[in-house]
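I have a structure I would like to understand better, so I am pasting it below and will then ask my questions one at a time.
For this depiction, one protein chain was excluded, whereas all remaining protein chains were kept in their positions.
Going by the order they are written in, the chains are A and B; count residues from 1 in each one.
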Amino acid sequence: MSIQGTEDIILEVKNLQTIFKTDTGDVRAVDGVSFKLPKGKTIGIVGESGSGKSITSLSILQLLASNGKITNGEVLYKGDDLLKLTENQMRKLRGNEISMIFQEPMTSLNPVYTVGQQISEALMLHQNMSKKDAFIRSVELLQLVGIPSPDKRVKNYPFELSGGMRQRVMIAMSLACDPEILVADEPTTALDVTIQAQILELIKELQDRLGMSVIFITHDLGVVAETCDYVAVMYAGQVVEYSDIRTLFHQPKLPYTIGLLKSLPRHDIEQDKLEPIKGNVPSPHEMPVGCRFSPRCPAATDLCRTKMPQLETDENGNQVRCWIYTDEWTGEAEVDIYGETRIAKSGGAKTVLPD
Amino acid sequence: MEKQELLKVEGLKQYFPIKGGFLGRTVNHVKAVDDISFTIYEGETVSIVGESGCGKSTTGRAILRLEEPTEGKVEFRGVDLAGLSKRDMRKYRKDLQIIFQDPYASINPRQTVASVLTEAMDIQKVLPANERRGRAEELLETVGLLPYQADRFPHEFSGGQRQRIGIARALSVNPQLIICDEAVSALDVSIQAQVLNLLEELQDEFKLTYLFISHDLGVVRHISDRIIVMYLGKIVEIADKYSLFENPKHPYTKALLSAIPIPDPDKKKERIVLRGDVPSPIDPPSGCRFHTRCPYATEKCQVDVPELRTASSMKEGHEAACHYIEEIESGEKQPNY
């Protein structure tokens, strides 16, 4: 699976930077995020809390809180930079061509309007439907997302529905105008695992049927493995590794990604001991000077601690932000990372990495 | 080695009244935990898993009498805690400690870490007063913090560090059983692994017994010796870790396990997607509580409550509450959907 080449890229984010003004100074919540979303595919943005993954998704739709500001970068949708659009033009895209669902189905629906009213709103807004037509379409959409007796449910208020049902309503709402891109921000995190299975299944099925592209934001590597074609791993506001799903899980390059996979307790296999990553995520006010993972990295050298690595693309189109895979690397040729061995680029001349 | 019983729960029920009507009479009950029994042996880790509303946290709280159980026995080393007076119960509080999901909510934000720890020791009269400060610093080191951090306030720590403080507080009174109620659920994976490893090390060092309450089956597989699966206030399956994950018998356990995404894109397995939502525990379904969502349910399941039992294909100590273990196994019964 190659990212470059023939595939049609529907969305490309280039070097995105978003800052938040706070009482204690500016916080660079997103600081160098780049990735490509091929048409009809799913990209996962995975990271721990504070990695900036949610801010990235809100930045794409320009839905940041009032103290947030995009200071740099491009968000190319079908070739046009969304960051150059006026608020009016942007509004015509939101909920229409690019729509979004959120983590908390319990609080993401307006409590004082019925489900039908909330779904109809987007239809009336973007497709100039009459109230009556929008209502009929709402019932169809509820049916589409698998809500039983949709003609009755359409008149329900959100509090009358369970969490899983509400997330289905959110999905129905986001699909109302047949979007090109669905941005799903932790859509199953607040749900129980059997309900999560239902929702993941639903999103996949709808994607196949409607041919939309999906950006899936999550902290759950299991969910990523199951739903995504490509993954961007984020750490401390940056994309640090970007690759196709197989490579990421079987041959991750970045020490952080390897550590993340080694820390994950699995239910499907027996593990002796977890290999935790030591230390904590850096505070956004005191970012390390060099590689942001260097204070926690088992392989960090002086180079890592003093100079920030760039996101470098390899021959398969996969990307990694790590000095090990550059010519400047001065450490060992074979680097031991959480019990796994990776071949450094400067030493790679001697040992060829089996593909 | 002879296994020593530490905690024995028998016929535990926890009903919460629902008020209503004109004068706020009790009109119904939430049957959060409805007649469950199990035993925990010394030095082992038993987990209770299940989805929200299954009663797993309520069970933990009822054992500690944080809420008075409606019915049933909770024997700790042969003494029925549920029957003790409040005063006598206090003496046992030091033996049974609990760690919550959000340690911040259970720590007074205006207390330094040292005073949080020494206060716990003071209440239980664990050490002479002049030795407590030293012990507090020792405990911080035990849980991977630094002694000089004793005079800091909770908000100066990260989520993972606060959970370590919660653990240190539980340890400060030399408990025998620690109930971990979703203790690592709110933590990021890399931090969660640190805390899980810490809990394992402490278990070896202090001969601790854990009752681990969690919805995360990955965590549970990693830490447990035995696992209890609950659904709507009832135990549906109880087994050692290996049997539960490799040879699950109850249709709910199977569905639950199959629902968890595997962090390996090449490992696709048969998924049993359950229909519908968990019913309300106010009026739980008759018979087997899972029958409304079970792909194998028959009329019998709607009427007869299945008992926990060990079928011939199951190891000793592995029990499941299903009428049709054998039939499902032999393929005689096929799913209805």
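Keep in mind that, in the parts below, a residue touches a chain if its C-beta (ideal position, glycine included) is under 8 Å from a C-beta of that chain, and two chains touch if they have at least 3 such contacts.
Basically, contacts and distances are computed from a predicted model.
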Given the options "Sugar kinase", "Peptide/nickel transport system permease protein", "Amino acid/amide ABC transporter membrane protein 1, HAAT family" or "Ion-translocating oxidoreductase complex subunit B", say which is the protein name UniProt records for the missing chain. "Peptide/nickel transport system permease protein"
Only one of A:121, A:312 or A:340 touches the unshown chain, namely A:121
Sole contact to the chain not displayed, among A:108, A:227, A:280 or A:294: A:108
With respect to the chain omitted from the figure, which of A:32, A:50, A:73 or A:95 is a touching residue? A:95
Using the touch rule from the top, list residues of chain A that touch the missing partner. 61, 63, 91-96, 99-100, 102, 104, 107-113, 121-122, 125-126, 157, 159, 170, 173-174
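Criterion: only the chains that are shown with their structure count from here on.
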As a quick test, compute the distance in whole Å between the mean CA positions of chain A and chain B. 32
Residue ranges of chain B in contact with chain A within the complex: 51-52, 158, 160-161, 188-194, 196-197, 215-223, 245, 255-267, 271, 273-274, 277-278
Quick check: in the complex, which residue numbers of chain A touch chain B? 48-49, 162, 164-165, 192-198, 200-201, 219-227, 245-246, 249-250, 259-268, 270-271, 273-278, 280-281
